[in-house]
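Below is a structure I'd like to ask you about.
Missing here is one protein chain; the remaining ones are kept as they sit in the complex.
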């Protein structure tokens, strides 16, 4: 049966120590819940951390890579999907995810949240600034959930998946 | 010589009457300035209006289309570039533009602004809410210009192009 | 560690009964070898059959889907990567595969073989016409292997993977 995929988006090189810590915890909990973790796949920031956490939790990790450079892939990616299409791959990230979680915020992450909303995907915002929250609420209120911890994000995923009959 | 391309992004079906009016004026002025107008190419909202205006101004219009459905292309598009890649084409919109202008705001437009900032492109915001402005300032201040009219947008384009030696 | 992915390309709706039988056998053997099976993911022809076979063999299946239409996804796809980019996703199919196997031939498959050769990927041709073989030999001889059975395709994969240190 089609596996449940949770996409985790977040800053790469500009990720803060706190965002990295949250992402690793998030990956661990997603894996424990039995879900596949999908990310942008690079060996940087939130992408790297969420995959590391998911592997620690015994889960499967999928990376949707922007380039063909194998050396820039997170070593914690089990399945490397190589797009060679730069930031255009952000749309694949969100379309392939049952639920999208943004952990932290940046330019790429903002594009992913906006593309997710455009595609009618539910988005969970973790470690999100007030400005980001206010803006995304303005353009996609009914699809947004603001959470304060990885545990709360998992709980929201559970509710959203159940509402779609995917549990 | 490579022509100067100005990308105009904005809501499609959800565009307001004011946004449509601004987009048409903008297209007219872009054409008069001698620049090519690039948009998402659909026959809706800001996309349709900016192309209509540009043709009235005697300019050339390029549409980067999300699907192969010819019936959904603006009749004011001179050159239809058919991507068949949905919202992933938003990245092509911004990468192909010397300057990006957002006229109004929505989910697709937000993705385009974020992708433009990610790619280091200058973005001019017209008819933009306070929340949108505050958020994009937070993630891309040095690349943003807020304007109040199509005329002011053209003036900003002129300054930005000159700073890149593209005038 | 990054899993080994074998891409299997082949006709969809136009697949012959023989091609479907070969694809199912191929999927089974790929799974038994411990490799991930990647395909175009649709519920038709070679794509559907190779996934069915791989699941019977206890393997993991990845589908790189051309559209967002969930009803057109093979029920034997474990991980659905939704690109919404039509045939442009063919390039992702080959870039993500350690080795590409073409099972049968058609327009989409021909594009995938050509894109694989362009990217320097090894291609194994199974159930391939003389004309197809002659042509691809002309443009990509050093990357091609012609085989006569699924078993022989697996054996070739093993040799190719070993030569890349991926075994």
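Going by the order they are written in, the chains are A, B and C; count residues from 1 in each one.
Just so it is clear, a contact is a pair of C-beta atoms (placed from the backbone, for glycine too) under 8 Å apart; a residue touches a chain by one contact, two chains touch by 3 or more.
Being a predicted model, the structure only gives us computed values, none of them experimental.
Q: Among B:5, B:123 or B:157, which one touches the chain that has been omitted from the display?
A: Answer from the full complex: B:5 touches the omitted chain.
Q: Which of C:10, C:57 or C:106 sits in contact with the chain that's absent?
A: C:106
Q: Of C:16, C:43, C:87 or C:149, which residue touches the hidden chain?
A: C:87
Q: Could you list which residues of chain B touch the chain missing from the display?
A: 1-3, 5, 36, 62, 64, 68, 73, 75, 77-85, 91-92, 95-96, 119
Q: Quickly run down the residues of chain A that touch the omitted chain.
A: 68, 83-88
Q: What chain C residues would touch the chain not displayed?
A: Contact residues on chain C toward the absent chain are 85-92, 105-108, 110-111, 114-115, 117-119, 129, 131-132, 134-140.
Throughout what follows, only the chains that are shown with their structure count from here on.
Q: Where chain A and chain C touch, do the two copies share over half of their residue numbers, giving same, or under half, giving different?
A: Mostly the same residues form this interface, as more than half of the numbers used are common to both chains.
Q: In whole angstrom, what separates the CA-based centres of chain A and chain C?
A: Centre-to-centre distance between chain A and chain C: 28 Å.
Q: Quick check: how many Å separate the C-alpha centres of chain B and chain C?
A: Computed value for the inter-centroid distance: 40 Å.
Q: If I count partner chains per residue in chain B, which residues reach a count of at least 2?
A: Expected reply: 85-88.
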